[in-house]
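One structure, pasted below without further comment.
Shown here: the complex without one of its protein chains, the others still in place.
Moving on to chain A:
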Amino acid sequence: MEFSELIETSKVDHVLLSRPFLQPVKGTLCVTSHHLLLSSRAGDKEELWLLIRNIDGIEKRSAGSSGIITIKCKDLCVMSLEIPGMEECLNIAKSIEALSSLESTSHMYPFFYRPKQLNLLEGWDLFTPEEQFTKLSVHTDNWRLSYVNKEFAVCTTYPDAVIVHKCIDDAAIKMVAGFRQGGRFPVFSYYHKKTKMIIMRSSQPLTGANGKRCKEDEHFLAAVIQPDKKGYIIDTRSIQAAHQAKVKGGGFESKTNYHNWKRLHRPIARGRVLQESLIKLVDACNDQSNSIDRWLSKLETSKWLTHLKTVLTTACMAAQCVDREGASVLIHGSEGRDTTLQLTSLAQIILDPDCRTISGFQALIEREWLQAGHPFQLRCASSAYSHAKLKQEAPVFLIFLDCCWQMSCQFPCSFQFNEQFLITLFEHAYASCFGTFLCNNEKERFTLNVKEQTISIWARMNSPSERKHYVNPLYERNNFTIWPSVAPQSLQLWQGLFLRWIRTPEHQNEAWEQIKHIVELGSRKANPSSTELSVLKEDYAAN
């Protein structure tokens, strides 16, 4: 396919660009295969370099002889282009629409992006199941690394290596996989050193209306916990929904067949409900009317904070089971690729200080989201502005990031990364020049050679020049469990993300600069007095 076929007009002069916080600028607009460029040709600098993939929706209208295109981006930015001549305007709009709706993954920009400084191989092998297993085996030998899913033969949405209990052999795993939706058999997710308890995740069991059973599944789950102990299954659906799922062949673990597991139903919003919540929230944030009542009412009806509270509460509960109850936990919903992952990853952030470091958090994203098969490409196909018919979009990952941000507000010194780090992940999950968030699972990434032909975002984010933007100056490792408050009074709108194009960040940035400055002066490393101190000490020694 030739991109040029989709580009009706590749260049227009005298286009006026208006963006948040910046002066409008007039220049030449170019449409390329992956970018929208605008240059005023003053000093050869590009005024706009917008990834077309980032465009969520466009609106066009005429204003006199020229046409105006409003571009709404997935990163929530809204900008407008005033293009002389209606026909040119329509051509540009048509080109943008065609280019931004390309479905073929291998035509996406990450396959073409080749910056000089970054290496294709870097970042891809940072966080492997093997490495995770090595860390685990220091503490327990109850688990083994299984390659039963080699070439994705048993479960298409799992990676080729998974950690399973040593009591279950590969043959049994295959039987269990057959009894779980999408073949997502229960796998190891997290080991809590303090209580030696674990968190596992899976998809729903396929009990169906007739209450089908699978001996291997029952045996496996029974073997995971000691006979005198109880485990908790956290089902992210309501009990009604779980019952209804039986009709379609799904179901849940019944008390009689899994007698040492206690099932808890904690319904968490997903799919369309969640997507609509995001759309309403962003709409509320963009509402220019000046009434508090209207704002609060829209904030309430969006239900975003409600969903957030539910997810965070349930994750806390899972963590509580492991840490305070000394019980192991199995988490699943239906497919186990969305709400399940929110809970397993948030529980780890609560419990494990490693996950609150920059590299630990990246490892967490790799393990619990990318390798665990969260369908990023489907879920992040469109963001809050798209007029396209909703398919499988849902801001599952964004809710997770928001929960992390809420926790970082309550524990401002316990996270090594800052708000910008989370915002960057949000941006790249929706549109990126890196390959990390492409595709829906490891199998797809393997098929398309993503790891060979695109650059990993971790390579960029971990480069020294970039990494410094993501460090929280207040960070001081906190080895304890962090229990956030989930009271409505304690949760707030993530202004840094949802109002990032509406409220100028200058005062907040200024504050962070000050914080950084103070912390640096307080630490011996950066304070000029420190150098002086060591010189003086030497002087003493010399005397």
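Please note the rule applied: contacts are C-beta pairs under 8 Å (C-beta built on N, C-alpha and C of every residue); 3 or more make two chains touch, one makes a residue touch a chain; residues count from 1.
Simple rule for what comes next: contacts and distances are computed from a predicted model.
Missing chain, UniProt name from the options "AP complex subunit sigma", "GPI-anchor transamidase component GPAA1", "Immediate early response 5 like" or "Myotubularin phosphatase domain-containing protein": "Myotubularin phosphatase domain-containing protein". If you put the hidden chain back, the residue from A:Leu305, A:Leu341, A:Ala363 or A:Ala384 that touches it is A:Leu305. Set against the missing chain, the residues A:Gly64, A:Pro227, A:Pro464 or A:Gly522 yield one that touches it, A:Gly522.
Considering the full assembly, A:Lys262 is the residue among A:Lys262, A:Lys280 or A:Arg467 that touches the omitted chain.
The residue touching the chain not shown here, chosen from A:Ser10, A:Ser62, A:Thr134 or A:Ser238, is A:Ser238. Annotation: of A:Ser33, A:Thr357, A:Gln392 or A:Gln410, A:Gln410 touches the absent chain (contact as defined above).
Taking the complete complex into account, residues 238-239, 262-267, 285, 288, 290-297, 299-300, 303, 305-306, 308-310, 313-314, 316-317, 319-321, 324-325, 327, 409-414, 474, 476, 478-493, 495, 499, 502-504, 507-508, 510-511, 514-515, 518-519, 521-524, 527, 529-530, 532-533, 536-537, 539-540, 543 of chain A touch the chain not shown.
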